[in-house]
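For this view, one protein chain was removed and the others were kept in their places.
Each chain carries a letter (A and B) given by its place in the written order, and its residues are counted from 1.
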Amino acid sequence: MPDKIRVLLAKPGLDGHDRGIKVIAAAFRDAGFEVIYTGLRQTPEQIVTAAIQEDVDAVGVSILSGAHMTLFPAILNLLREKGGSDILFFGGGIIPDEEMAQLEKTGVAKLFGPGASTVDIIDWLKGAVAARKRDEKLL
Amino acid sequence: MTLYEQFKGGSIVALSRIISHIENKTDGYQDLLARLYRHCRGIYRIGITGPPGAGKSSIVNRLAGLLAQDGRRVAIICVDPSSPFTGGALLGDRLRMQDIPQDKGVFIRSMGSRGSSGGLADSTTNVSVALDAFGFDTLVIETVGVGQMELDIIDACDTVVVTLVPESGDAIQALKAGLMEIADVFAVNKADRPGADQMVFDLQSALEMRVERTEWETPIISTEAVNNKGIDTLMTNVTKHRNFLETSGQLTHKRGSQIKKRVEEVIERLIQRDLYDKIVTEKILEEIAQKVLKGEEDPYTAGRSLYARFIN
Partner (left out) sequence: MFEKSFIDDIKRRRQQWEEAQKKHSANSRPRFMTISGDDVDVLYGPENVNGEKYTEKIGFPGEFPYTRGIHHTMYRGKMWTVRQFSGMGTPEQTNERYHYLLSQGQHGLSVAFDLPTLMGYDSDHERSLGEVGKCGVAVDTLADMEKIFKGIDLAKISTSMTINAPASILLAMYIAVGEKQGVASEKLTGTLQNDILKEYIAQKEWIFPPRPSIRLITDMMSFCADHVPQWNTISISGYHIREAGATAAQELAFTLADGFQYVESALADGQDVDVFAQRLSFFFNAHQDFFEEIAKYRAARRIWAKRMRYKYGAKKERSWLLRFHTQTAGCSLTAQQPENNLMRTAFEALSGVLGGTQSLHTNSMDETLALPSEKAALLALRTQQIIMYETGVTNTIDPLAGSYYVESLTDKIEAEAEAYFEEIDRRGGVLQCIEEGYFQREIAKSAYRFQKEIEKKERIIVGVNEYVMSDQAKIPVLKIDESAARDQFASLKKVKGSRDNDKVKRTLADLTTCAKGDGNTLKAILDCVRVYATEGEIVDALRPVFGEYTEPPMF
């Protein structure tokens, strides 16, 4: 049986619209994931610290406020700095197509726009986690 | 470098990965635990239990903050229920712990109960070994809190704080649930609510009515975790309990029992692996059932001969 998929969901920045991320949290739980939801108004530090401590497979953030070009890179860089480079960093929100492409180029694993289905997100995540090869020895 | 080596080097990432391997029971995890155990220094474990809505997370938040301020190296484990149908879980306790200053290095780990029904995940104690070995000296564990008897906490902790709120039913209910026995300290939280004083009184009476008196006088502390009231007193009493355990020799006794349990668990797990998974398979059981239904065998003889096969 494959290991449980653990995902951290968070809202960075000041945006307080959490309808979407809560729907995704519920859908993930129903898909058998362990979801750590850290809530609103998270700083990149809080998100990355939590991600590392919880050893999540993926971090998902939702940004509807237009601050994505500041917040996504901040979180991505911090993840890399703190040893979380193999954590799948994904997200959603109000992000114009060109900026989505830009962010994905810099290392954001996947971005989902408005109207994305939870089924698609779950399928993508399962596939992406399975495709990841971890080479580590316990002892 | 292996994970263990990175772990010894102080890598939080490695600690975190190791905890996952322990949870997932990755091949070789017991050897790893054996190795980690050598570095254990006897982390002090405080369990916070109580019915849903009692404010356990807020209490953990405040206690941990206080401990960290006192210079302790604190780790927290929060357990939330996993869905018995989907296996998924929403682990939301971390949300309540954002007052703890980031720079104090408090390590917080959320765990799903993953099928356990005793209030903790079955790997909670094993995870605490990793935290102990890493160098944390105090562990605060928050149980699932489904409102029924959560016995796991007794094995996993040294001091158990039972959190109640004025609305959580009479203290008599608490008696029924066995909470009197497991509580080392009572916290009556949301103490600004009506009924708080009555609850303290009821608990007091219930404690006095206990047939078996213990050496330790279980204190009842009024708290308002959200407003940061009463937490100092709570902490003082937790420390008092710890000192009591240490000076009376009961800590060693407790830990001894817990070790015995741990050894039993290891053996049980091996039996599970070698006996059930290998010999008492569904296929074999089905064959036996068919034979018994045809009148060729009885379940008792069949069971005994299967067991004999294992012993030899």
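As a working rule, contacts are C-beta pairs under 8 Å (C-beta built on N, C-alpha and C of every residue); 3 or more make two chains touch, one makes a residue touch a chain.
Only a predicted model underlies this, so the values are computations on that prediction, with no experimental measurement involved.
Within the complete assembly, B:G92 is the residue of B:G92, B:G105, B:G135 or B:G195 that touches the hidden chain.
The chain not shown here touches subunit A at positions 13-19, 22-23, 25-27, 37, 39-41, 43, 65-71, 94, 96, 113-115, 117-119.
Methods note: only the chains that are shown with their structure count from here on.
Subunit A and subunit B have Cα centroids separated by 29 Å.
Residues 3-4, 6, 25-26, 28-39, 45-46, 49-50, 52-55, 82-84, 136-139 of subunit A are the ones that touch subunit B when the two sit in their complex.
Every residue of subunit B that touches subunit A in the complex is listed here, in rising order: 2-4, 11-13, 16-21, 23-24, 26, 28-29, 31-32, 35, 82-83, 86-92, 94-95, 98, 102, 107-110, 112, 114.
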